[in-house]
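With one protein chain held back, the other chains of the complex are shown just where they sit.
Moving on to subunit A:
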Amino acid sequence: MKKVFKQGVLIGLTMMLTAALAACGGEKADTVATAKGEAPAAGSGKPSLELLNVSYDPTRELYDQYNKAFAAHWEKEQGQKITFKQSHGGSGKQSRSVIDGLEADVVTLALGYDIDAIRQAGLIQEGWESKFEHNSAPYTSTIVFLVRKGNPKGIQDWPDLIKDGVEVITPNPQTSGGARWNYLAAWGYALKANNNDEAKAQEFVKELFTHVPVLDSGARGATTTFVERGIGDVLLAWENEAYLSINELGPDKFEIVNPSISILAEPPVAVVDKNVDKRGTREVAEAYLKYLYSEEGQTIAAENYYRPTLGSVADKYKDKFPAIELFTIKDVFGTWEETQTKHFNDGGIFNQIYVPGS
């Protein structure tokens, strides 16, 4: 009898402890799980600093290399060791993590809208877009077509995507930040092809999405559907991701088709003002993002298939990045805020594609 009582109390206490731990740990669990540390620096004379860069999915390799390069550069210049923590995930999700308290020093996301959301939460100051050159986008990319080897459906340009029997793979632009560029690229093409007739553009995009058999929630999912499942004839992808897919899977399976016109994807960067001021990392955080524009930073970006913005590096890699006529968000759509409201929010044009009469 006594033994049973003891056990009962023990179980009760364990439960309470679990509850308490779970309650305390709940908030932080997310942040720790996503952060991936670089090798910590060995003890050095000057106090070393740690930077947290919250980024989106396909920049993993890019920032792996860049962090090492910047750490070496900074130690040479300032004699201070910097260690990095990287967090990768869907761009929108990463933005929400920062808003909810993930103490990022810098954010390097897929689209301005996600950084602007952090600004609206009061963590980043107004005017972050003009803090660094080129609308705070150190490297750019564009949307291209990934097709199966030999291009069996003969896909050359946007109109080929809505031919009978062509299946297009692209993620849902409402859940995937990256996929918003795909949608906007198609819209921009259709506008130009139809003398800025919005109704015709909407018709084209609507037609395009009837050719999408599977609407994945993120870019990685869409790539899996196309590459592993073997579904679809063409994958709309960021240029850098298309190259990564080909590198990983072998050039004997897929090839890249460049459309006649596409969108200039500008993944922006920003210092999270509130966090760097609190942590005393402003100087190094700003230098970190600024160095992305240097010859070395731009070369690393180009090596990772992002289009460099620095003229000298762009010239060096011009064979790698074919000239495509590129339009910007600003040219065609205005601000991200307007674009989001008009196209992707509830009652926006994307919703009308699927919901009759809304």
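Criterion: a contact is a pair of C-beta atoms (placed from the backbone, for glycine too) under 8 Å apart; a residue touches a chain by one contact, two chains touch by 3 or more; residues count from 1.
Throughout what follows, contacts and distances are computed from a predicted model.
Undergrad: Can you work out the missing subunit's protein name as recorded in UniProt? Choose among "Spore germination protein YndE", "Probable glycine dehydrogenase (decarboxylating) subunit 1", "Sarcosine oxidase subunit gamma" or "Sulfate transport system permease protein CysT".
TA: Options "Spore germination protein YndE", "Probable glycine dehydrogenase (decarboxylating) subunit 1", "Sarcosine oxidase subunit gamma" or "Sulfate transport system permease protein CysT" considered; the missing chain's recorded name is "Sulfate transport system permease protein CysT".
Undergrad: Any idea which of A:82, A:117 or A:219 touches the chain not displayed?
TA: With A:82, A:117 or A:219 as choices, the missing chain is touched by A:117.
Undergrad: Please pick, from A:83, A:194 or A:217, the residue that touches the omitted chain in the full complex.
TA: Residue touching the chain left out of view: A:217.
Undergrad: For the chain left out of this view, which of A:72, A:249 or A:355 touches it?
TA: Reading the full complex, the residue touching the unseen chain is A:355.
Undergrad: Which subunit A residues would touch the chain omitted from the figure, given the whole complex?
TA: Counting over the whole complex, subunit A touches the hidden chain at residues 4-5, 8-9, 12, 15-16, 19-20, 22-23, 26, 90, 92-93, 95-96, 117, 172, 174-177, 213-217, 221, 224, 228-231, 340, 344-346, 351, 354-355, 358.
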